[in-house]
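Encoded as C-alpha cells, the structure appears first; notes follow it.
Every protein chain except one is present and positioned as in the full complex.
Moving on, here comes chain A:
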Amino acid sequence: MSELQRTPLHAFHVAHGGRMVDFAGWDMPVQYQSILEEHKAVRTTAGLFDVSHMGEADVTGPGAEAFLNRLVTNDVSKLYPGRVLYSPMCRPDGGVVDDLLVYMHEPERYFLVINASNIAKDLAWMREQAAGFDVTITDRSDDYALLAVQGPKAETILQSLTGAKLGMLRYYHFGEGTVAGVHCYISRTGYTGEDGFELYHATSDAPALAEAIMQAGAAHGLQLAGLGARDSLRLEAGYPLYGHELNDDLSPIAAGLGWTVKFQKEGSFTGAEALQAEKADPARRRVVFFRTGDRRIVRAGAEVLDASGAVVGSVLSGTMSPMLGEAIGSALVPAAAVEAGELAVDLRGKKFVLQLVKPPFVELKKSS
C-alpha cells in the first residue's frame, strides 16, 4: 500500500487532537473531539475545515470558455470575473466523471476545483476532451492549500483578519485579498449549507493562517471540524457527494441536479444526448432524500424495499442529523417506486418507513 498523502496542516491536526483516517489516499482528520459538536458549531457559530486535499487546475487560453462549456453540463458562458459556477462533468453516457467548481478570473483564465479522490482521473479526462481546443490545463493541486470557514459567525471572524470588505462579497462570488497577512482567493462558497468562505492560498502559509483563524474565532465559538461533520452537514443540506449521490454510473438527472444541466446553452456538451433521453424516460432512477423518525442510522448499501417487501433500490448515504436528532439519508430508487408509495428499509429485523423529504432537512441561513 502506498503512503498516505498529507496536507500542509497535518501536524496542526495532530497537535489539535485530530483523529486521522485514510480519506481517498489522504491522512485527514475525521473529527477532533465530537462529530456532533463540530456539526452544531457550524450551524450555530462557526467551524474551520482543512480541505487542502481537494484538487485545483488552471484552464487558460483563447479556447477556454468553449472547452469548459463542452466539458461541463452547466452554462459557463454565464460566468463573469469573480463569479463561481457549480457543475457536473459527464461522460457521453451521462455518468458523472466528477462535480466541480468553475471560477472565472477573467476571459481566457479559469480555475477549477475538483474532488480529491478524482484528481488524476479528472485531469486525464479533461486533457482528452481538450483536443481541438486552444487551451492549456495545468494541475495546481500541489500549489494550493484550502481552508473553509463556515457558519453564521464566519464573516465576523474573518473580517477581523482582513481589510477586504467581506460583506460586499455575494454567495458564489470570489475576490483576492490578504487574510492575516496571507494572500488568498476569498470565495463565498462552501459545502455545509451555511454562509461561509473558502480561502485558497499557498501551501506554505497554511499553518500560520489556520492558527490565526483559530485565535480570531475563539471568542466566537469557532471549532475545528473534520470530515465527519463535513459529511453530516452536506447531507443535512441535501448536497450530493461524489461516490454516493453522484458517480460514473449515476447522472445529474438521476441525482436531482437537473438545474445544473443546461440543454439550451450555446454549443452542445458531453453527455447531452444521453441526459435528454434519460430525462424523457419514465423508468429512470431517482435519488431521494429521507428521514426515518428514529435514531438508528440507515447506512449506505442498505436495501430499499417497496410495500410488498421487494428490493427496489439501495441507500447511498446515511447518517444521524444532529439538528433533527434522527436518521437521515439518500437512496437510489426507480421513479415508479417513488410514485407507488411506501418505501422502507429493514434494520436488524425491524422495518423503518422512509419519509421522503425535499432537502435541506433544516432551515439554512446561507446568503444568496
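As a convention for this text, a contact is a pair of C-beta atoms (placed from the backbone, for glycine too) under 8 Å apart; a residue touches a chain by one contact, two chains touch by 3 or more; residues count from 1.
The rule is short, and it goes like this: contacts and distances are computed from a predicted model.
Chemist: Leaving aside the chains you can see, what is the UniProt protein name of the one that's missing? Options: "Protein-methionine-sulfoxide reductase heme-binding subunit MsrQ", "Glycine cleavage system H protein", "Aspartate carbamoyltransferase" or "ABC transporter permease".
Modeler: UniProt protein name of the non-displayed chain: "Glycine cleavage system H protein".
Chemist: Sort through A:4, A:36 or A:164 and give me the one touching the missing partner chain.
Modeler: A:36
Chemist: Who touches the missing chain here, A:190, A:228 or A:252?
Modeler: A:228
Chemist: Check each of A:158, A:320 or A:354 against the chain that is not shown and name the one that touches it.
Modeler: Once the missing chain is taken into account, the touching residue is A:320.
Chemist: Can you list, in ascending order, the chain A residues touching the missing chain?
Modeler: With respect to the unshown chain, the touching residues of chain A are 19, 30-31, 34-36, 228, 232, 295-297, 299, 319-320, 348.
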